[in-house]
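My questions will all concern the structure given below.
All protein chains but one are shown at their positions in the complex.
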Amino acid sequence: MKTRVVGSVALLAVIAAAIFGLFVVPADLNQGDAQRVMYVHVGSAWLGELSFGLAALAGLGYLWRRDLRFDALAHSAVEVGVLFTAFAIWGGMMWGKPVWGVFWQWEDPRLATTALLLALGVGYLLLRRLSDDPARRASRAAVVGLIAGLDIPIIHFSVVWWRGLHQGFTIGDPGKVLHPSAPLQFVAALLGMLAAFTLTWTWLMIRRYQLARLESQIEDDVRMSRINAARGAATTSTGPSTEPEPAR
Amino acid sequence: MTDVGYVIAGYGVILGGIVVYVALLLRRLRVAREALRRDADATPPDATPPDARR
Partner (left out) sequence: MSELRRGLAVALAIARKDATSELRGRQAAGSTLFFAAIVLLLFGFALGPDAQRLAQAVPGLLWLAIVFGGLLTMARLHQLEAEDGALEQLALYPVDRRAIYAGKALAGAAAMLVLGGLLVPVVAVLYAVPVGAGWLPLLAAVVLGAIGFAAVGTAYAGLTVRMRAREVMLPLLMLPIVAPLLLAAVKVTVTALGGDPFGEQWAWLQLLAGFDVIMLVVGAGTYGFLLEE
């Protein structure tokens, strides 16, 4: 029930922030309407990073406690993270074409590093698909998620160095830099969309986690029924044995 | 394409993408719940009960 409330509020917030960013806030003096894309681009990038950070921590939690709920949380976080990272790249490209003149460039490598994040997330999801045993899958995923999570700040540092050491970009119109008199409304629009996105993310995480737990249960049931079938075929007694199975 | 076109493409794909993901997520949840209900119905009364969830 509370989740529904979160969801409804999130929906309204996103609509409100979108209307604000698209129609109420003025266009930037230099970048024009293209600047509006930033509101959803930055929001998506933020959610991507938040998700992967959470996934790394959840993975650590699983390695520490061996509780599959941590694994479900990590899986959910990465899936949602990949979604928003993909959005961030798309937003970056939709902003880049009008402002830089190209969809992609390498002098400001932030788009490329976001693509790296996407690759890390997709790798994680593929890894999960190739493992069947829940405990093994959870261990592998946790290690990959943890290493990937630690790599993210390293990637950011390398970008800071990469950009900071080469002043003066040659791509794009220097006149297209965000006008210094960017009004407070820009900040408000950005923060508003960030808040709305974060609410949406919360709802998505709750639902995706619920799904992960259900799927885990289904997986267990399938395995139990296979074990029971094998037992039923092997033994001649009327009922299956009642030895407890190690739930792994 | 004018700048406005890119803005529409940007917002459209991102916000639309969220909507699509939400729809898919809700459907997956529904499918999963039904699957569990079917499993529960199908389980014969004397079978081993499901393990306690960790």
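Note that the chains are named A and B in the order they appear, and that numbering of residues resets to 1 at the start of each chain.
Everything below uses one rule, namely that a residue touches a chain if its C-beta (ideal position, glycine included) is under 8 Å from a C-beta of that chain, and two chains touch if they have at least 3 such contacts.
This structure is a prediction, so every number in the text was calculated from the model and none was measured.
For the chain that does not appear, the touching partners among the shown chains are A. Contact with the chain not shown here comes from a single listed residue; of A:119, A:187 or A:230, that residue is A:119.
Only one residue from A:12, A:150 or A:227 touches the chain missing from this view: A:150. Of A:89, A:142 or A:212, it is A:142 that touches the chain left out of the display.
Residues 63, 116, 119-120, 123, 126-127, 130-131, 133, 136, 139-140, 142-144, 146-148, 150-151, 154-155, 157-158, 161-162, 165-166 of subunit A touch the missing chain (whole complex, contact as defined above).
Keep this in mind: only the chains that are shown with their structure count from here on.
A straight line joining the Cα centres of subunit A and subunit B is 16 Å long. Taken in their complex, subunit A has these residues touching subunit B: 14, 18, 22, 32-34, 36-37, 40-41, 44, 66-69, 83, 86-87, 90-91, 94-95, 97-98, 200, 204, 207-208, 210-211, 213-215, 217-218, 220-221, 224-225, 228, 239-242, 244-245, 247. Partner subunit A is touched in their complex by these residues of subunit B: 1, 3-4, 6-7, 9-11, 13-15, 17-18, 21-22, 25-26, 28-29, 32-33, 35-36, 39, 43, 46-48, 50-54.
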